[in-house]
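Here it is, the structure, as structure tokens.
Subset of chains shown; positions unchanged.
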Amino acid sequence: MVSQPPANHEHIDDEMIKMEVNLDDISGEWLGYVMDRLFEAGANDVYYTSIYMKKNRPGILLQLLCAHAKIDNMKAILLKETTTLGIRYYPVTVHRMERRFISVPTEWGPVSVKQGIQHGEVFQSSPEYEDCKAIAQKHMVPLKKVYAEVWKQIDQ
Amino acid sequence: MVSQPPANHEHIDDEMIKMEVNLDDISGEWLGYVMDRLFEAGANDVYYTSIYMKKNRPGILLQLLCAHAKIDNMKAILLKETTTLGIRYYPVTVHRMERRFISVPTEWGPVSVKQGIQHGEVFQSSPEYEDCKAIAQKHMVPLKKVYAEVWKQIDQ
């Protein structure tokens, strides 16, 4: 869903921002919609935390991470689609590890695996969810069986 | 806030019910209001839990405990003040311990303390919040100092 994926080599990204909004006058129904809009518009990540607000209100803390270049897009969506009149900004530094994508064969076809690399060594291997899900649904096998099969093929 | 407090001697209460509603299309603002209405109408307890619902919706599970005799009152409020069209019921048995109230003197005046008793022995002593709060505000002392003072006076 990310429009501009970060670079694949290890790097420090100082051009990120965290935007934050507290919401106590919006329904969960609308919030589900808002999350999709923010991802489509290029947020690197969006997540909700349930919080305790004044007057016994269960509220939601909306947080998103994006590049500086995306701030105006995000702001436009937050104002149009949520009920807020104010947005908070925090500078954030992101350290991203080197990553590469490999293709792993399974009995149901290939699955893409994202690997994390440091000092030339693989320290992380994550099968791509969408690939595994597609196989699980097409071949009617449990999702966890697909993952298990992929893990077996990887030299971890 | 409870309209009909349970009896003070140890007893098993089989006349209680838990009512439950999942909500994803109501704001926190309204939920704060609903909680107060339910307590006023005689709920023994009301509490909210944040839950993950379908379509990425942060929702709220409203739960309340009340006597069978209060079910219609609760139902009327839930239908009028929330957005639900259905209510779930679970039978519940409540075991309540013997309790008594004593008055404990402090330098700012007396504080009521609720005690739990079993086999003639006190196993629990809880200073009444509203008493302590009133002292804290009137005498401008920290609330925790008021509690500490009360605890000192109690033979636990």
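Annotations
Should a chain be cited, it is by its letter among A and B, assigned in written order, with residues numbered from 1 in that chain.
Following the convention adopted for this analysis, contacts are C-beta pairs under 8 Å (C-beta built on N, C-alpha and C of every residue); 3 or more make two chains touch, one makes a residue touch a chain.
Note that this is a predicted model, so its numbers are computed, not measured.
Here 2 of the identical protein chains are placed; the entire complex in the file holds 6 of them.
Note that in this section only the chains that are shown with their structure count from here on.
Inter-chain centre distance (chain A to chain B, centres taken as mean C-alpha positions): 39 Å. On the chain B side of its complex with chain A, the touching residues are 23-29, 31-32, 35-36, 48, 50, 53, 55-60.
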